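The other protein chains are all here in position, but one chain of the complex has been omitted.
A, B and C are the chain letters, set down in written order, and residue numbers restart from 1 in every chain.
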Amino acid sequence: MQIIEIIVGIVLLIFAFLAIEAKKIINSVIYLSILSMLAVVSFVFMKAPDVAITEAVIGSGLVTAIFIFTLFSIKKVGDKK
Amino acid sequence: MMKRVIAALLILVLALFIYGNLYSTGEGKLFPKFGNVNLSERVSNKFINKNANGENGVVTYKETKDAESGSANMVTSIVVNYRSFDTLGEVTVLFVSALGVGLLLSGKSRMKFKTPPNFILKAGVRIIAGIILITGVYIFIHGHLTPGGGFPGGSMIASAVLLFYISDDEFRTKVKSFKFLEGTAGSLYLIFGLLGLTMGGYFLYNFLPTGVVGELFSAGIVPIIYIFVGLKVGSELSNLISDFLSEEGK
Amino acid sequence: MINPVLLIAIPLLFAFLSVMFKKADKGLLVLAVLFNVLAAFLLKETEVVIGGWKPPFGINLIADQYSIFGLIILNTVFALSVFSSFSSVKKYSTVLLVSLAALNGMMLTGDLFNLFVFLEIASISAYILSTMTKKFKGTFNYIILGALGSNLYLLGIIILYSTVGTLNMADMASKIHLVNNNVLLLALTFIFAGFAVEAKLMPFNGWVKGVYGNANDLSGGIFASAYATAAIMMFGRIFTNIFVLDGTLKTIFLTITVLTFILGEIAAFSQKNIRSTLAFSSVGQAGLIATLFLSGLSGVAMMQVANHALAKLVMFTIAGAMYVYAGTDNIEKLQGLFKKHKLIGFGFSVAALSLVGLPIFYGFYVKIFALSNLFKINSYWIPALILFSSLIEGIYYIRMLAKLWNPGEEGKESKDEYTTKLSLENTFAYAVLAVVVGLFILYISYNPEFITQGISNYLSNIAGGM
Partner (left out) sequence: MIQYLFIGLILIGIYGLLTQKNLIKLVVALNVLEVGVNLFIISTGYVKDGVAPILFKGVPSTNGTFVDPLPQALVLTAIVIGVGVTALALTVVRKIYEKHGTLNLDEMGSESDD
């Protein structure tokens, strides 16, 4: 169990780094969404179901949606940096 | 490139500073190691046993009656009972940021997506959105018994609205009615708080009987407040999405 | 007997109602502001708990001499600012109501996490208010720094919570000596960094020029007086009542605040626009007040808070009005403006001279008091540096006033052809504000007890007394 938690933690770090260093903005947003989803897993490991549900709905659902809508509105989806 | 190196060095220094001090050993109380937490030294000890204002022994599910906070979910009893004032502030944060987004992006027409939604998406959304809506309502009504509560429940309602927006290019919520719901739910929260002030002498006082721990009609004003929170969060986030999808008029 | 919670609940209730009744929003704003001023003056020393839970477990609101003093200043300057710039309120009345509630909450709360929540509400309303002049880059800077600061503050209080197991301020103050020194160092550094953003202290004040320097009459007045008062008073509460610093940490923090004062004043010296001069002067003043708090001179610091809030209210409102109605706030382009608007010029000059601390003004009294006490408790470095920076401050303010009253080159006789063609509109409200506050500053210059009688307990701790 411990090992799985630590693996999830390391993957979290990798995705955090990818989200910041990704070349395309859309990828960065997607990595952030994955990061959020992995955080949900971590919350469940740490016995915090309330937080996990909230993070799942708000963190990886709505926040991603508003990021994507912002990208739509500036019509830069897929553009380089 | 130079800037990155400097930033990386700065982060390294910060990391050494944090790791060196946080897990230091020596005199005085130390930061507890992961998992080795002694709850009896913390205030939350009293939140678990529901005896912040007096002793009442062990709390048992479906047996203990009239505990000071009758919610089976301890997080809920902290969020809407012991620290209800924080929740009021939290609702206000969403309120004011939704308001700010509305002030800045008050476009008249709706943003159109490049590819129009097809039939399957439309039909699917109608089925799924209903289920999500009902789940959201269930979650905030049962917030004091099961995981969840006003915030996830309200955001589920908002995500159902979001699905409608995606599936239908013409869809635009009746913003006015949502604004009205938002204002009403917020005002009712405060009015309940002021009712507690007049009836119990304390702002946000839990003036209803708390009942048996674990039953649907228990915990006094907790479920009622959570319903207000759910409705408010749902309408605020729906407004937020609708503002994000608006464009300057054509 | 007024329950202090009403100071928070009534503006918030009116904010929610103003969304439902769009047409009445300005009326609700006026009502709430008037109620808060009245309630702040009627408030008695008391402590209330929310929801009936005893303090370490529930949240309590503390109304002691310190917070009542802050509340009176805060609500008065907020009301004056709203009334004198009422034409700029427009759609922002709900945001103003929320920010009023949050600032009152910051002053009153007795819980560290609750303070975080109110800090966030206040700063989110500030982000929205700062978009009034459509200078979004400054706003974005403010959002990023503000969010970073509040996250650091949250991290700091969580480290303390998991070490001693409480979030209540009084409880924390009684248990803080138990904590291991290294853990305390880390937590206090985070908390200091978090507060430094809102209190405009050194490494985190990059947002100030973008936001203060682009404010209009309403947002400028509210930021520079109401927000500055609440932020610096909470800084004082945290670092004098709860965490009493000593040793290296105190030296480091004092160095930061003194540096903030000096560098702020030097930066202000080199500005060409009135609002950016005032912005950096605000940074410097925040450094000065924080220095006084950290040195243990709470009473003097509070007197300077009052002086600064009143002075900056007048100056920022007028500078914002110059931007709104004359289209610019460049000193060169506005020479001789006060010849056209003598009453406004009178209030502005009194405020500036009092802030500088010229003899016969209130600020002189405060500065002498501060310096004599600092000499008693400190080495000679801090008082000497404060004197030096006050000198810089004096030079640029007097230079600014000279230009605004006296067109033409410095030291020469004034020539009317240099007088600006620009002028202000809506002058009645600004003139009333300027005259009222100017006369009040003159009044307290000769009756300093008027301000200090409410905080006599705080002052009696200081050697020498009144």
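By definition in this document, a contact is a pair of C-beta atoms (placed from the backbone, for glycine too) under 8 Å apart; a residue touches a chain by one contact, two chains touch by 3 or more.
Small disclaimer: the values here were computed from a predicted structure and weren't measured.
All shown chains touched by the missing chain in the whole complex, by label: A, B, C. Here one chain is not drawn; of C:59, C:89, C:108 or C:128, the residue touching it is C:128.
Of the listed residues B:24, B:45 or B:135, the one in contact with the hidden chain in the full complex is B:45. Interface note: of C:16, C:53, C:161 or C:365, the residue touching the hidden chain in the full complex is C:161. Of the candidate positions C:25, C:120, C:217 or C:265, contact with the hidden chain is made by C:120. On the side of subunit B, the interface with the absent chain consists of residues 3-4, 7-8, 10-11, 14-15, 18-19, 22, 32, 34-37, 39-40, 42-45, 47-50, 58-62, 72-75, 78-79, 83, 86-87, 89-90, 93-94, 96-98, 100-101, 104-105, 146-147, 149, 151, 213-214, 233, 240, 243-244, using the contact rule stated above.
Taking the whole complex into account, subunit C touches the unshown chain at residues 113, 117, 120, 124, 127-128, 131, 134-140, 143-144, 147-148, 150-151, 154-155, 158-159, 161-162, 167, 210, 213-214, 272-273, 276, 323, 328, 330. Interface residues of subunit A with the unshown chain, by the touch rule above, are 5-6, 9-10, 12-13, 16-17, 19-20, 25, 28-29, 32, 35-36, 39, 42-43, 46-51, 54-55, 58-59, 62-63, 66-67, 70-71, 73-74, 76, 81.
Assume only the chains that are shown with their structure count from here on.
With centres set at the average Cα position, the gap from subunit A to subunit B is 19 Å. The distance from the centre of subunit A to the centre of subunit C, with each centre set as the mean of the Cα atoms, comes to 38 Å.
If each chain is reduced to the centroid of its CA atoms, subunit B and subunit C end up 32 Å from each other. Within the complex, the subunit B residues that touch subunit C are 17-18, 20-22, 24, 26-32, 37, 41-44, 46-47, 52-53, 81-86, 88-90, 92-93, 95-97, 99-100, 103-104, 179-180, 182-184, 186-187, 190-191, 193-194, 196-197, 200-206.
Within the complex formed with subunit A, the subunit B residues making contact are 73, 75-76, 111, 113, 139, 147-149, 151-152, 155-156, 158-159, 162, 237, 240-241, 244-245, 247. If you check the complex, the residues on subunit A that touch subunit B are 49-50, 52-54, 56-58, 61-62, 65-66, 69-70, 72-73.
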